[in-house]
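Coming up: subunit A.
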Amino acid sequence: MDIIIASFLEDSIVPKFNYWIYVILMMIGLYAMITKNNLIKKLIGMAIFQTAIILLYVSVGVKADANIPIISHHGEKDHVEHAQNENLDSASEASSHHGSKKEHHVIDKNKFANPLPHVLMLTAIVVGVSTLGLALAISQKVHGSFGTLEEDEILDQLRPGGYD
Partner candidate 1 sequence: MADLESSLIPFFAWLVSLVAVPAIILLGRKPDAREGVTFFAAIVKFSLVLLMLPLIREGKILYFSFGEIIEGIPIEFRVDGLGILFAIVASSLWILTSLYALGYMRSLKEHDQTRFFACFALSLSATIGVAFAGNLLTLYIFYEILSLSTYPLVTHHGDKEARSGGRTYLSHLLGTSVAFVLPAMIYCYWKKGGDINFTDGSLLTTNIDSGAGLILLLAFTFGFAKNGLMPFHSWLPNAMVAPTPVSALLHAVAVVKVGVFCVIRVFTGVFGIDLLRDLNVAVVVSWIAAFTVITSSLIALTQDNLKRRLAFSTIGQLSYIILGVSLLTSLGVTGSILHVAMHAFGKITLFFCAGAIYVTMHKKYVSELVGIGRKMPITMTAFAIGSLSVIGLPFTGGLVSKWYLVMGTVDLGADGTVDSGKIALLVIFLVSSILNACYFLPIVYRAFFCRPEESLYEGGRQEAPLACLIPLCITALLSVISFFNPSLFIELAGLIIK
Partner candidate 2 sequence: MIWQFDIIILIFLVVTAVIALRVKDLLGASMVFGIYSFLICLLWAEMGAVDVAFTEAAVGAGVSTVIMIATVFSTTRRSKD
């Protein structure tokens, strides 16, 4: 019975589950950004929205049975040796063609997760935190001049004096 449930999960739910959750998180974030009244809450929504996008990208790069995208064929002890060898070899290897390379140069691409989405998402995280920081600074300025972080209260304050 357990096996049946497990296989059902694995066949039908798991393959797209990440994408579903990403959509749900994105909807939560977007909804908060649009409808929340408090500026900080809007920003939390924004952060959730951005992590949802990261979830999408990272899920793309996942491979079943894959490792992290860092190559480590050799143990720690021959790492040094190898580095020394390499300097010696590099001159001779430079002219030799591909086939003569050592065994560990042949890399099975299915053994490593796709690094590109990770790189992209590093950038996206940085952009996210930058936006968050700047937005927090702006909301502090808003609080400084209006004394509140609630959007409706700010608009109430503006209405008598503002003309638009």
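How were these picked? Simply put, all candidates are chains of the complex that A comes from, given by their letters.
The working rule: a contact is a pair of C-beta atoms (placed from the backbone, for glycine too) under 8 Å apart; a residue touches a chain by one contact, two chains touch by 3 or more; residues count from 1.
Keep in mind the model is a prediction, meaning the values are calculated, not measured.
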Report summary line: subunit A in this complex touches just one of 1 or 2, namely candidate 2
**Report entry** List of subunit A residues in touch with candidate 2 within their complex
**Finding:** 9-10, 13-14, 17-18, 21, 24-25, 28-29, 32, 36-38, 40-41, 43-45, 47-48, 51, 54-55, 58-59, 61-62, 64, 66-70, 113, 117-119, 121-122, 125-126, 128-129, 132-133, 136, 139-140, 143, 148-150
